[in-house]
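Yeah, one chain of the complex is gone here, protein chain that is, but the others are all in their spots.
Chains here go by letter, A, B and C, matching the order in which they are written, and residues are numbered from 1 within each.
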Amino acid sequence: MMDELRELYQEVILDHGKNPRNLRHPADANREARGENPMCGDKFTVYLTVNDAGLVEDCAFEGRGCAISTASASMMTELVRGKTQDEARTLFHTFHDLCTKDEEHHHDHGPVDEDTMEKLMVLSGVRQFPVRVKCATLAWHAMNAAIAGEAKASSE
Amino acid sequence: MMDELRELYQEVILDHGKNPRNLRHPADANREARGENPMCGDKFTVYLTVNDAGLVEDCAFEGRGCAISTASASMMTELVRGKTQDEARTLFHTFHDLCTKDEEHHHDHGPVDEDTMEKLMVLSGVRQFPVRVKCATLAWHAMNAAIAGEAKASSE
Amino acid sequence: MNRLSPAIAAEAPPYDVERVRADFPVLSRVVHERKGKPGRPLVYLDSGASAQKPRQVIDAMVRFMEEDYANIHRGVHVLSQRATDAFEGVRDKVAAFLNAPSRDTIVFTGNATDAINLVAATYGRAFLEAGDEVVLSIMEHHANIVPWQLLQAEKGIVLKVVPVDDDGVLDMDAYAALLGPRTKLVAMTHCSNVLGTVTPARQIVRLARERGIPVLLDGSQAVVHGRVDVQDLDVDFYVFTAHKLYGPTGLGVLYAKYEHLKRMPPYRGGGDMIQSVSFSGTTFKEPPMRFEAGTPPIVEGIGLGAAIDYVEALGRDAIALHEHDLLNYATQQLSQIDGLRIIGTAPGKAAIISFTVEGVHPHDLGTVVDQYGVAVRVGQHCAEPLMDRFGIGSTARASFALYNTRAEVDALVDSVRAVKEFFGA
Partner (left out) sequence: MNRLSPAIAAEAPPYDVERVRADFPVLSRVVHERKGKPGRPLVYLDSGASAQKPRQVIDAMVRFMEEDYANIHRGVHVLSQRATDAFEGVRDKVAAFLNAPSRDTIVFTGNATDAINLVAATYGRAFLEAGDEVVLSIMEHHANIVPWQLLQAEKGIVLKVVPVDDDGVLDMDAYAALLGPRTKLVAMTHCSNVLGTVTPARQIVRLARERGIPVLLDGSQAVVHGRVDVQDLDVDFYVFTAHKLYGPTGLGVLYAKYEHLKRMPPYRGGGDMIQSVSFSGTTFKEPPMRFEAGTPPIVEGIGLGAAIDYVEALGRDAIALHEHDLLNYATQQLSQIDGLRIIGTAPGKAAIISFTVEGVHPHDLGTVVDQYGVAVRVGQHCAEPLMDRFGIGSTARASFALYNTRAEVDALVDSVRAVKEFFGA
């Protein structure tokens, strides 16, 4: 059984969970959205700094949750930074599919580079733990909401 | 099984059910109360003419229900007539016990003459058919309410 | 409910009612056994009040309680996950059963009554004002009258009542005439539990929608006797109750268009329906969860899922065909009894027969046929205004289900004849 656990809690996740990157509120952030998981009480706020060209110059977050949600938020900030808004959206939808759907139901939401894909795969180990999917996708929903200009992630 | 039915629907009940006595509204009635059984929709109004000495000079009813409730109302009017209010109350409680309680739980509510008791016993064949007890006691509850000066039988 | 097309009828496999009966343990029961006397086989003709449960439903509930039971929605442990998946899976199943556009349009309630009260207490209280009119029919079950009367008492809305003709057919001209500028809701039965009348639901909805009026249909009887497609009907609210559909007690269903659910305030407050609670302000979840407070009828949900599987496996058209045969046969046989009057003779009616017998009160009839093992309902059937309409206090009602037989119809007819003899009527 520990195999499944190791699959979920890979080293990189434990690391990001304990030492989250970009855990801050950037002064120049011009988009933000909250996400919360009523089941466990976890709450995150995701901040984006999007320039006029639609490039995500900075991505950060505040709040704290379980190892999965924290690691996912942390890794997300690194992945989204430097991407265009459209690319960020693509990442969200691709990741969402990875976490919630069998492979034959994955859609093509746009190109994702190999390195990024690998990281998304790591996070999507959560698929074997359906009840934890919300943890893994919590910050992502908030990020997606922030891009759409909403104050709150609509999905739970 | 027909034995039980014959026990419930004795000839006298079938007779009173078909040809109810005192089915009328006495002009000089000075007490009345309604009783209704929401299950079957049966509704009765019982009228009493009580004189200053507390004697029930007349007892009659209006409304129509099943054979059991009609026969019971009809026989009741005959039994109550000429009794004092207290005696009428005694009849009610005695009859109620007969219909709803095992013999060891019958209380002594006051004296009831043999002839009357016999008629009450006939009506109380309903004890074997618990769901019909409300039919048998419907008019009686109204009579008791009328004596107490209430407009409506409180029990159902 | 769609009428059965002859094409479907011709294709249907033969309906093996004896095999079906074997699925229902209670149907092999003998009643009124008494010291030395053999008793009578049960002839259960009261499915309109509540249907019996097949082994498949009972087993599903038992298996769930023995293997996978836990509270749902809030647990990370395996039982809670399995229970949640199973219960939420039933929401999908119910959505498919009604052809609802999405699982999020399905709200679980305590029974059909609770579902209608939900609409009255949330949609009604929030969006209806004094003088606004709700149109319903004279043949509504009390469940679709009293919630609106409570709202009437609270808010001063007005109830408009569509009559039926002597056959029990809804007066569609009167209906159309009652729809006016103040009409804010139509709340109508899809199938009368007394008359068996199936109302022209599509037409009811269409006439209302032309005027922008939402429609609630009480499908408590309708889902049992035929196929229902809420999208095809384009109905706003649709309600039914699990225990009449061969499922468990304690569970009802409300379908509502998501656009309505989205706007409706909460019904009951408590756990599971909230997003976040604090004394400075509480926020609620999205529908359908917003309307499901506290621990839901979990095991009952599993039972309803099994009940839907059961009727789908038998085939809803096959069931309808079988019931139709029973209805025709029973109508024909009962009609031959002198003094027997059938209340409710609308064309295309469902397999429900209310009747009176001259000279015998229904209550007495019920008691006597019960001694023959025949279970019919007698009384007002929670439809007192309809009784008044027909000038009667009560009726006897035989309602037929997927497990009844022509032999049971014969038993009913024989017992009614015995009643007449007994009372010399």
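We take it that a residue touches a chain if its C-beta (ideal position, glycine included) is under 8 Å from a C-beta of that chain, and two chains touch if they have at least 3 such contacts.
On a predicted model such as this, the values are computed, not experimentally measured, just so you know.
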item	value
Listed residues C:Pro101, C:Gly270 or C:Gly339, member touching the removed chain	C:Gly270
Sole contact to the chain not displayed, among C:Leu159, C:Leu321, C:Ile392 or C:Ala418	C:Leu159
Chain not shown: contacting residue from C:Val17, C:Ala95 or C:Ala112	C:Ala112
In subunit A, positions touching the absent partner	1-2, 4-5, 8-9, 14, 38-43, 64-70, 129, 131-132, 135
Missing-chain contacts mapped onto subunit B	36, 38-39, 129-132, 154, 156
Sites on subunit C contacted by the missing partner chain, in the whole complex	25-26, 29, 31-32, 42, 44, 46, 49-50, 52-53, 58, 61-62, 65-71, 74-80, 110-114, 116-117, 120, 141-143, 145-150, 159, 161, 241, 243, 248-252, 266, 268-274, 276-279, 282, 293-300, 363, 366-367, 370, 374-379, 381-382, 384-385, 388
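What we mean here is this: only the chains that are shown with their structure count from here on.
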item	value
Chain-level touch network, classified as line, ring, star, complete or other	line
Euclidean distance of C-alpha centroids - subunit A vs subunit B, Å	77
Separation of subunit B from subunit C, taking each centre as the mean of its C-alpha atoms, in whole Å	38
Approximate Å spacing (C-alpha centroids) for the pair subunit A, subunit C	46
For subunit C, residues that touch 2 or more chains besides their own	none
Touching two or more other chains - residues of subunit A	none
